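Heads up, the thing below is written out as structure tokens.
A single protein chain has been omitted from the complex, and every remaining protein chain is retained in its original position.
Chain nomenclature is as follows: A, B and C, assigned in order of appearance, with residue numbering initiated at 1 for each chain independently.
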Amino acid sequence: MPDGVGSLNEKMGVEIVEFSAERVVATMPVEGNTQPYGLLHGGASVVLAETLGSIGSAMHAHPDKIAVGVDINATHHRSATSGTVTGVATPVHLGRSMASWEVVITDDRGKRVCTARITCALIANPPG
Amino acid sequence: MPDGVGSLNEKMGVEIVEFSAERVVATMPVEGNTQPYGLLHGGASVVLAETLGSIGSAMHAHPDKIAVGVDINATHHRSATSGTVTGVATPVHLGRSMASWEVVITDDRGKRVCTARITCALIANPPG
Amino acid sequence: MPDGVGSLNEKMGVEIVEFSAERVVATMPVEGNTQPYGLLHGGASVVLAETLGSIGSAMHAHPDKIAVGVDINATHHRSATSGTVTGVATPVHLGRSMASWEVVITDDRGKRVCTARITCALIANPPG
Partner (left out) sequence: MPDGVGSLNEKMGVEIVEFSAERVVATMPVEGNTQPYGLLHGGASVVLAETLGSIGSAMHAHPDKIAVGVDINATHHRSATSGTVTGVATPVHLGRSMASWEVVITDDRGKRVCTARITCALIANPPG
């Protein structure tokens, strides 16, 4: 049984602002999610991407199947130093056994910080 | 000027237990780093991997250069539900302008949870 | 000095049909580029993606710099069994030291076969 966005997203301040099987959007603050030099931690972008792609895949899989993350990749284009980043996930493939989403993360000025792609396996929903 | 492991690693409980330019090891608790179903968030594994590879690349780059994360990928092999995961990073290439590390994350039983590879660009260390 | 599309693309039948620093398109036959089961070899899709992203990055880098492939990833969505596939590359980031392109490969029916992302380093063009 899911509990909201989960403990990691909660403490990172990830907020889902839109979701459907065609598009999932969330925001995340830079502050509190930084690496030692005070920049947004690259892994924070990947948490955001994995969250978005997993939600979208779960919505596509529902109700017969659940989505399990298999692979994720991310390219970091520029640093984010303050404010909020926004991640937008759109499906690149919604199949019967696999779903893949592209996630674009931008900063407050609309500059692209990171591009990611996540692939989930869609497996039978265990009863109960 | 770096401040310890940074705010994200601190709140995720990442602890560096060994580091050199040949090997970097850290641990991370599952609890508090979960997705809505109570499993370790896939992105948490990537935070751990990016942290380890960045530290190793920075040590290799030091003192003339600094390391900037360019690309990361991760394959999730199995779930982690409790206890602590351990990440071990070993270099696959330490060049003049690029460094790549493989990161293997295992659970308390030694089962592999995730395999990742991170590539950092090594750029001139800005004075001051 | 470059010789056309290079020997690998030539023997694989890759044909560039459009190119600019904003968009590069090429086609490739399935026949002759198959794996043992007669399907398009997954690596053939990656050759096409790397070719397209490298051409686009080189055009962006020109004339001061050249582009060197650093990292590529690809997700295979469905098989291609005959006819021609078409790859379309669009930039996701065109920076001073790095360029990243997304490549979408579709079959004759317009169905997506593969999604890839390639990142190139842009380095000083050695004189001569």
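By definition in this document, a residue touches a chain if its C-beta (ideal position, glycine included) is under 8 Å from a C-beta of that chain, and two chains touch if they have at least 3 such contacts.
Source: prediction; values computed, not measured.
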Residue, one of C:Val5, C:Met59 or C:Val88, that touches the chain absent here: C:Val5
Option from C:Thr34, C:Thr84 or C:Ser97 whose C-beta touches the chain left out: C:Thr34
Hidden partner chain, residues of chain A it touches: 70-71, 73, 97-98, 119, 121, 123
In chain B, positions touching the absent partner: 71, 73, 75, 77-78, 92-93, 95, 98, 100, 102, 104, 112, 115, 117, 119
For chain C, residues in touch with the removed chain: 1-9, 11-12, 31-38, 41-44, 46-51, 54, 68-76
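Quick note on the criterion: only the chains that are shown with their structure count from here on.
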Between chain C and chain B, distance of the C-alpha-averaged centres to the nearest whole Å: 30
Distance between the centres, which are taken as Cα means, of chain C and chain A, whole angstrom: 26
Interchain centroid distance [CA atoms averaged], chain A/chain B, Å: 19
Multi-chain contact residues (two or more partners), chain B: 70-71, 73
